[in-house]
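One protein chain is absent from this view; the other protein chains keep their places.
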Amino acid sequence: MARIGVFICHCGENIAGTVDVFKVAEAAGKFPGVVHSVEYKYMCSDPGQTMIKDAIKEKKLTGVVVAACSPRMHEPTFRRACAEAGLNPFLCEMANIREHCSWVHEKGEATTQKAIELIRIMVEKVKRNKPLYSIKVPVTKTALVLGGGIAGIQAALDIANAGHQVILVERSPSIGGHMLQLSETFPTLDCSQCILTPRMVEVAQHPKITLYTYSELESLDGFIGNFKARIRRKARGVDEKLCTGCGVCIQKCPQKKIPSEFDAGMGKRTAIYVPCPQSVPNQPVIDREHCTYYIKGKCKICEKFCERKAIRLDQQDEIIEVNVGAVVAATGFDILHSKDFPEYGYGKYPDVIDGLQFERLASASGPTLGAIKRPSDGKEPETVVFIACAGSRDDAKGIPYCSKICCMYTAKHAMLYKHKVHNGKAYVFYMDIRAGGKNYEEFVRRAIEEDGAVYLRGRVSRIYEEDGKLIVKGVDTLLGAQPVEIKADMVVLATAIVANQDAESLAQKLRVSYDPYHFLSEAHPKLRPVETNTAGIFLAGACQAPKDIPEAVAQASGAAAKVAGLFSSSELSREPVIAVVNRLPPPVFSTCTGCFLCEKACPYQAIEREEIKDRKGNVIKVVAKVNPGLCQGCGTCVALCRVKAIDLQGFTNEQVYCELMAL
Amino acid sequence: MSEPNIYQPFLMRIDKITEEAPLVKTFKLVFVNDEEGKKFQFKAGQFGEYSVFGEGECTLCIASPPTRPGYIECTFRQAGRVTGALAGKEEGEIIGFRGPYGNTFPLEQWQGKNLLFIAGGIALPPLRCVIWNALDLRDRFKEITVIYGARSVADLVYKQELEEWAKRGDLKILTTVDPGGETPDWKGEIGFVPAVLEKADPICENTVALVCGPPIMIKLTLPVLAKLGFSPENTFTTLENRMKCGIGKCGHCMVGKYFVCKDGPVFTLAQLNQLPPEY
Amino acid sequence: MIIEKKLLKQDSVEKLFAKLKADGRRILAPKAQGDEIFFEQVASASEMAKDYIQTTLSPKGAVFPRVEALFRYQMEGKDVKIENNSEPQPTVIFGLRPCDAASFAILNSVFSWDYQDSQFKSRLAQTAAITVSCSRADEYCFCTSVGGSPGDTKGSDILLTRIGSGDYLAEILTEKGKAMVTLAPELFAEAPSEDKEKYLAKVPVKFDLKKLTEKLPEAFNNNELWMEQSLRCLGCGACAFVCPACVCFDIQDESKRESGVRLRCWDSCGFSLFTAHTSGHNPRPVQSQRWRQRVMHKFSYFNDRQKYLGCVGCGRCSRKCPADMNLLEHLKAIAEAR
Amino acid sequence: MEELRKKARELLTSGAVKVIIGYGPGSGKRVRAVFVRKPEQADLLICDDRCLQNLAVYLTKPEVKALGKAAVVARLPTLRAILQLAAENQLTDGQVVALGISPEGKMTELSQFKAIEEFLAGFSFELSAEEKATLEKLDQMTPEQRWQFWQEQFAKCVRCYGCRASCPLCYCEKCLAECNQPQWIPAASHQIGNLDWHIIRAMHLANRCVNCGDCSRACPVGIPLHLLNQKLAEEVFKQFGARSGMKAAQEYALCNWKLEDRENFIK
Partner (left out) sequence: MSEFEPKIVAFVCNWCTYAGADLTGTSRIKYASNVRMIRLPCTGRIDFMLLLKAFEQGADGIIVSGCHPNDCHYTAGNFHARRRWMMFRSLLDFLGIDTRRIHFAWVSAAEGAKWAEFVNSVTDQVRKLGPNEQYQKLSQAGVE
């Protein structure tokens, strides 16, 4: 019995300013089956929701259409309100007359008419809605954390400390990420490694954390609470159980001139190596690309010298499968590379370096042991130019966004330089100084006022070498666009933060969406910043957008809290928007003919085969059946099914058909 | 066209909707056009074609008795396209009705006889029409016995009337539910209809039996009736073949040479025994 | 019951058409479309198919269209307005065969045996049949076995028989026929004293109808017979839809928002779901039972109830059957069974 | 033909199969499907160029299934239909013996799907020059002309479902045309109903049709329905390189995809 209530929201002026809501309410009241049609200033407000609840009770409504904003915004709100009034939440639908109507069309008759029609469509749908009940699925209380940078470390520790198993996967040989490369951190100038390494050790020793370094996610199947991850453990060449991390192999390795990734190319490493002395685990890996044995087929010096006999030159990559209930993606970021800056001679002139390289120069554990020496000749630079916004906020480089941390670390760099080279000159070219953070502005002021960094507002147009000096040509816009030319010994580019090269393929593996710059997308920019559109997959750190350390840590803890929340019960309720194959009384049983074309099309392997037997146990026919735990409700099977034996709850054939009939 | 359009339904306003059981409802329908209503007459056992405009027609018996003019009632279970659409209708809305069609229970011939009604599940409506008809003309009949069973207490239809009948002293009523279908406070019988019938052991002399129910119930009840001494001529039932026109033209409801819509829906067991098994 | 006999010159047909049209009648005549011939509205006699034994579809659509509105309706708020069809246009069917003409009475027997189907009746009343008798027949024709003949006058208003000269011998059979003649008396000349019989096709009687109708009730329970005959039957509705006497129909609603129409559409007892209940229960679940129903209905039930046979022996069903279900052959088998 | 009769007798005598589905004499010059169950009836069997019906259509009929294991006289499209039915889970290996008939009329006994696959591999399934020309003729018309052409064809359709009944791949117990909640396909044989029906049927047969032509042969009003199926079959082959009924583990092109599928029509 259809008794539909229609609730039209003014959304202040957002809808009512463009759509004649009174006329809409009147028209909706005349639709067949509609017994109640009202408008109100803010339906999502408490009084608005109360109106709905009261009407459900008083008018015995069997369905509710809220004409307001996008269902992506408030559908849960209104469905909850309906549930509170005793109406199955799936008997509530929203007509999007804001995002799809009032905000995108001019005020006028046509727009009001469109709002009316959008509501009519939803009224026809909701008449065919059936009460649906959440589906309970078991939850595997193990989290998979992808990325062992500070965000991943924090998330892993928080989840583990909440009492759940964690599998932490890190691509490089050691956890620590970019933070481990930094010398000091702004705005406190405390030593990065000093604060990070204890955390790294904690991870390694935590009884609830399984750490897989030098490993990558191969694929992820399944769904929230029930993922199956395949992890590729790349061949380390070293038996982790036997290796004590004594380092003899590293000392003996004849290949010693390989640019160190950890030192951002400023230092060298061997073919069997640990990224840095603080590595966790402190066990080397063999870089097969540079190892003499793999290139020439002989060497094996490491094997010879290893007392524990831990070297495994014939080791192969291993794929392990783990069952996890949630995934935290904390895969971090990359920086824009040299090929993108021909005008700055980056990559061409050795003394034009990027921020990370400067960090390694400034780091006490770095290749120069903290002395600022320029790469070309090892001399202490007397004049250093720091260029902020190298690539960021630059449409020409395809990066319109702000990389967020460069203002701060450039100030830090200038400061560190001045602390180490007291009579050196530090120039900073900047566009704007963005120092919005606790003690950030003060920090920048200190760099300028106490440490005497010279800040020039303007862009650098070109850098070239002349007589062993780097000529930096730019303008100072504060002096009326006056050209500026500085003869520098070293130039540090605050290159833009970009997504990892393989962020897109990761997003595809995880089935989460990503923005045009390949940063992973959160489910809602404000209200669900650590969740993704794929249930059970959360975000932490700079894989989502450029972030500084405290933000990354905060988000990681947020993601961990979400995971812990998910793991707080052994069962999870899922939206019942799933496919169902019909079952009918004998002699039909089901209109499914058992062609199983749906089976092949299902991306989740959710279609199973069921034998229908007579009383004697003879198989009468074999028909399809949907595993409600695996089905995610895409409906591809429904479109494919010739006889429509399979239908999608919440978007049934009848519902969609009737929506169309209302056009 | 000079003659009226036999496919044009009366417009009926839904006056009252009663929820009988899960997916089962009763509509009380009144004629939109008073004149038509006044002229309308039918007899117990007849049926009609009820229609939802835009969805089509469905065949249902008239569940109210002819002794109560001015309205008709139908009871239906939501199953197909039309009954589904009917279920979506509200009080005050308009549906179509063509009828009455088909033959009738020969109540006139039953004067002075005992009436035994046996019904199962959603098949009570055709008998309910006769029961009320007989109750409204109570003095014409002798003993009236009703045996009605459903799968569970929830599945019983006309729950209020069952209570009302139970309170009346002028008929005997046995309601039963299948084992497992009872509720804690269920006071009726528990067991299948044939068993309850056998236990009730009604007299067969001067008695006509009317049986309506799902095929399996009928199949198991008929031997019990025979055992109790009911002759095929005194055992009545209704057939529910698929129908489209209801007036002996479209061919859907044929059983052998008979049109269920014209020669039925009421048949005696004796007649049924002559029919080919096409129902 | 011939009112009068005339001669219609072959070149007068065109003129007759003009007169009929001028009288406000639509003319349906056989028109070729590829290898198939259909009764279609024609503007000129020249559009007609020249040579045919039988048209693809029978002319029954003129009185019992394959899709027709029973009425239209309009929802106005909670009210419903019903609108009946307007009076059908007067129609002349030209060039149908005597067997087809005989089928109108069969259809009529169903539509008016009890409840009077006014729409059918007015279509029939508005329809006149100018039949052309058969000069050729094929192995599928068996009109003579079911009470008809290539020159039979039953159901026709005017029966034309093409004679040696190429002109038509016209038998004016009914008042309707006479009315058409009255529209153009000048086209109807004095009839020659020719016997039409010699121009008619020879259709031998293929089985004993009496024997068949006697045996059928008994044959009903012969499951093996029906099963054997129908094993190759594919269960389509081709036989029913080309049949001039098949009358089973379905009622369907179609709507667009507030307005709609209740339609009557042809249906076939051969379809597997013809008798299926919503519950899934099917009184005739297998094809052999549906084949039996077809045969029994036409040759036994019809006979019993309507006092007509449900078949005119046109042979279309057998010609068109994709599985070569030959009705004549199977009837013969039943009639001759011992 | 003698070869076929001999094999049929053999199969029935040995009890290897219970019924031979083949062609036998029909009305006049026609042939029809026969169901030979006794060795002595094997002489009924005919095999010549009148024998075109795709007998695989009977393999999914309950009444025929009830006769027991069948051998079926199978021209190339019938063989393809058998494999396609197998791919769609309607036949299991060993359930049916195919008496494959090559275009030259030579008979080969094929009792396993694998044997059918190998047999079919020896033939080309490109459309004949004549078939191609017909399709091309239509392709070269303007859309308006094509619309006109098909509307005239569909106007004849009486919805007898002969196309469906004769099609070996139309084995659904309850066809979408009979589904009424919702009523996707109007039951009435008016223009919209007919257009819907033929579009939907063609889509449902895309990459499933085995090009036997039975739909057109069955059509009592002479609609060249096979053209729709041929068109889509060609399109599927062109776009996805797939032909139906070539393997018992056939992949269905429309529940499959490739990253590089054409998408120049998508903005």
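Lettered A, B, C and D in written order, each chain numbered from 1.
The rule is short, and it goes like this: a residue touches a chain if its C-beta (ideal position, glycine included) is under 8 Å from a C-beta of that chain, and two chains touch if they have at least 3 such contacts.
Just so it is clear, the structure is predicted and the values come from calculations on it, not from any experiment.
**Student:** According to the contact rule at the top, which chains on display are touched by the left-out chain?
**Tutor:** Contacts of the omitted chain with visible chains: A, C, D.
**Student:** Using the touch definition from the top, which of D:I21, D:L45, D:L59 or D:A206 touches the missing chain?
**Tutor:** Checking each option in D:I21, D:L45, D:L59 or D:A206, the one touching the absent chain turns out to be D:A206.
**Student:** Touching the absent chain: which residues on chain A qualify?
**Tutor:** Against the left-out chain, chain A lists 70-73, 96, 98-101, 103-106, 110-111, 114, 117-118, 121, 504, 508, 511, 513-516, 521, 533-534, 577, 601, 603-604, 632-636, 638-640, 648, 651, 653, 656-657, 659-661, 663.
**Student:** What residue numbers in chain D mark contact with the hidden partner chain?
**Tutor:** Against the left-out chain, chain D lists 138-139, 141, 143-151, 155, 184, 188-196, 199-200, 202-203, 206, 228, 231-232, 235-236, 239-240, 253-259, 261-263, 265-267.
**Student:** Touching residues of chain C against the unshown chain: what are they?
**Tutor:** 65, 67-69, 256, 261, 263
One rule holds for everything that comes next: only the chains that are shown with their structure count from here on.
**Student:** Of all the chains shown, whose C-alpha centre falls nearest the centre of every protein C-alpha atom combined?
**Tutor:** Chain nearest the overall C-alpha centroid, as shown: D.
**Student:** If I average the CA coordinates per chain, which chain comes out farthest from chain B?
**Tutor:** A
**Student:** If I rank A-C and B-D by number of C-beta contact pairs, which comes first?
**Tutor:** Between the chain pairs A-C and B-D, A-C carries more contacts.
**Student:** Which integer distance in Å separates the CA centroid of chain B from that of chain D?
**Tutor:** 48
**Student:** For chain A versus chain D, what separation do you get between their C-alpha means, in angstrom?
**Tutor:** The separation of the two C-alpha centroids amounts to 51 Å.
**Student:** For chain C versus chain D, what separation do you get between their C-alpha means, in angstrom?
**Tutor:** Taking the mean C-alpha position of each chain, the two centres sit 32 Å apart.
**Student:** Considering chain C alone, which of its residues make contact with at least two other chains?
**Tutor:** 75, 250, 252, 254, 279, 281 - these are the residues of chain C that touch more than one other chain.
**Student:** Going by the contact rule already set, what residues in chain A reach two or more other chains?
**Tutor:** Where chain A meets two or more other chains at a single residue, that happens at 32, 588.
**Student:** Using the contact definition from the top, classify how the chains connect: line, ring, star, complete or other.
**Tutor:** It is complete, because no pair of chains fails to touch.
**Student:** How about chain A: which of its residues touch chain B in the complex?
**Tutor:** Those residues of chain A that touch chain B are 1-3, 32-33, 35, 127.
**Student:** Touching residues of chain C toward chain D in the complex: what are they?
**Tutor:** 33-36, 38, 56-57, 66-67, 138-140, 227, 230-232, 234-238, 240-242, 250, 252, 254, 263, 265-266, 268, 271, 273, 286-288, 318, 320, 322-324, 326, 329
**Student:** What part of chain C is in contact with chain B in the complex they form?
**Tutor:** Going through chain C, the ones touching chain B are 70-71, 73, 75, 78-80, 82, 84-85, 87, 110-111, 113-119, 121-122, 220-221, 247-255, 260, 262, 264, 267, 269, 274-279, 281, 283-284, 289, 293, 296-297, 300-301, 304-305.
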